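One protein chain is absent from this view; the other protein chains keep their places.
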Amino acid sequence: MGAGAKAFYHDDAVVFAGMFQAVKKAGKNSSVFRAIAWVLSWILSTDHKRVGILYFVAMFSFFSVAVSLGIMMRLELFQSGQQFFEPKTYNAMFTLHGVIMTFLFIVPGIPAIFGNFLLPLQLGAADVSMPRLNLASWYMYIIGAIMAVVSLFSNGGAPDGGWTFYAPYSIQTQTNVSLALVAAFTLGLSSIFTGMNFLTTIHRLKAPGMGWFDMPLFVWSLYATAWIQVLATPVVGITLLLTVMERTLQIGIFNPSLGGDPVLYQHMFWIYSHPVVYVMILPAMGVISDVLPVFARRHIFGYKAIAYSTMAIAGSGYFVWAHHMFTSGISDVARLVFSFITFLVAIPTAIKIFNWLATLYRGSIQIDPPMLWALTFLFTFSIGGLTGLALGAVVTDIHLHDTYYVVGHFHYVMFGGGGVGMFAALHHWFPKITGRMYNFFHAKVSWFFFFVGFNMLYFPMLILGVMGMPRRYHDYLPQYDFLNSVATIGSWIMVFGILYMFANLLKGLLSGEKAGSNPWNAKTMEWETQSPPVLHNFEKQPKMVHGPYDYEGEWVK
Amino acid sequence: MGSHEQSHDHDHHIIGYGTHLVIYFGLLLLTGLTVAVARVNLGELNLWVAMLVATFKAALVILYFMHMKYEHKLIQFLFVIALLALFLPYGAVFIDYLHR
Partner (left out) sequence: MSSHAASHPQDAHSDNPHADYIGDKVGFWFFLYTELVLFGGLFLGYFFYHMKYKEAFHEAGSHLNVFMGAGNTVVLLTSSLTMVMSLTALQKRKKGLSLLYLGMTILFALAFMVVKYFEWGAKFSYGLYPGSEILQSSHSDGVIIFYGLYFVMTGTHGVHVVLGLLALSWMFVWVWQGKIHADDYAYLENVGLYWHLVDLIWIYLFPLLYLVA
């Protein structure tokens, strides 16, 4: 954060307090020590709000790197024939784009930034249950991120073969895959720490009078997410370690020439990595459930249905992974069973969508920027979800597997869902986090550019995929020229929109008007304290006196 | 669910030395049993018997050494969820393997 945030946050909750105080004392006379003390007051702080902001800074730095890689890939694909990059470079680029976007951005995602910042606030607690572990999770994230970056430039060359690291290619390639795998393992640890912390916090630190069904739905989504983080991440952890051992020790487990079975790798990888798709999307759904009622001035329709469907999505997410493997030679029975369970996931998802629509019905809708982003989520995520049905059915999946249709589909879900949800959260809680407000007009204009560019970029991919254009190649046949050019131009418009949006938010941070404690007149508990909140959040322990969505005054306790 | 979790009348139950010893000898006995049974050729059954005995031992360790029997309801409840999340997905892998 820039200088604007300097004044707000307390320096008290630091680990290694003695060291910090010494530097602070030395800083009385020296601007250098003052700067060091300021940095230390952030990176040693166990205050959940600061940890959240640390995550924000780190994650969006990596996000910008991955976006640049994406732009470069689109430049290469502007026309058929080789434009700028060698095939090998292109392979490394899409792997890095995938690794960074998945492991460094969208998996920590909303929980790491907004979960850390908001969870204790929404529960009326002073901090998370294990504040030091919380800070440690950020350090694990940074260590993992550094390893991922080092793997690019160290001997062997940047990892290739995609973010899924499928065996046996990943155990044969000479590029620096091992370090990237260890990096992903470390990032997994960071994610586990966050999950453990959130689960314990939600179980133990709800404000007096707050029952399970008085929690904001964002908290419910974090709860479901944390279960997945705790119980699914270790599977991929051991899988990645086995792959590292395969590369270094030749244990044979994933190596067909020693009797191993690469399909087992895919099973173990997706047992985790499918549930983690819900780690990416569930918190975004939670954000939408919190934003819509505020700007429709209505209580959320079907609170319990949304809460239960959140848990149902998390639970069923464990049993659908094999739909990533329909073309990998698994048995027909497995394809049938997993295809069927996959369709079941559509039910809780649809329950949410219909409840959100019912919330809007007859509301007094105010199209402020957070609402605009939330409505965008409904639109883009619905496209993402509906295009997924064609991939859940075995018959169509055989045709569409590994085409651009899949790329278009998961960008609509991940970016149009998780990413847009994050932007909605950013605009909704910006005044709470910084204490200032951004310019609405510019926020809406930047949204417009994003929305147009986004659909220009990803919708042609769906069509190209149906036409048969395969993914992960640096070149294609001339018949795909037109739509690829459209997509590339769309990528420019979208990135312009993102830059515009961040410029506007930065201006708001530095010189926006004071926002006050509750600019949206919202009912959840984080708006009851000042903006930005003090250390330990509340002057005195808040009590539950009205529901989180009590806009029509019918909450009875 | 919310309120009863926080009304913690945790009594810090102390298990006596005697109980520990009984459990310990039970575990030793089961270890002897599993080694002895392995010497009898039961074919397919050997694996399942070994797993059954191991699960008995594991239950003793979890219930007594790890206090699960006297634990707060919340911890017991979460443990069951975790076991389900462990076994069901892993079991589901064999939907594929057994039908190949």
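Labels for the chains are A and B, by order of writing; each one numbers its residues from 1.
Rule of thumb we're sticking to: a contact is a pair of C-beta atoms (placed from the backbone, for glycine too) under 8 Å apart; a residue touches a chain by one contact, two chains touch by 3 or more.
Quick caveat: nothing in here was measured; it's all calculated off a predicted structure.
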Q. Who touches the missing chain here, A:G27, A:G98 or A:P234?
A. A:P234
Q.
In the whole complex, not just what's shown, which of A:K25, A:K88 or A:R132 touches the removed chain?
A. A:R132
(Q) For the chain left out of this view, which of A:S68, A:Q83, A:Q172 or A:Q250 touches it? (A) A:Q250
Q) Tell me, which residues in chain B touch the chain that this view leaves out? A) 3, 5-8, 10, 12, 14-17, 20-21, 23-24, 27-28, 31, 34-35, 38, 46-47, 50-51, 53-54, 57-58, 61-62, 64-66, 71-72, 74-75, 78-79, 82, 85-86, 90, 93-94, 97
Q) Can you name the residues of chain A that touch the chain not displayed here? A) 12-15, 17, 46, 125-133, 192, 195-197, 199-201, 203-208, 230-235, 237-239, 242, 245, 249-253, 258-261, 264, 268, 541
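Operating definition for what follows: only the chains that are shown with their structure count from here on.
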Q: Please compute the C-alpha centroid of chain A, do the same for chain B, then give the distance between them in whole Å.
A: 36
Q: Using the touch definition up top, name the residues of chain A that touch chain B in the complex.
A: 203-204, 206, 210-212, 214, 227, 231, 263-264, 267, 271, 318-319, 321-322, 330-334, 337-338
Q. Contact residues on chain B for chain A in the complex?
A. 1-3, 5-6, 74, 81-82, 85-86, 88-90, 92-93, 95-100
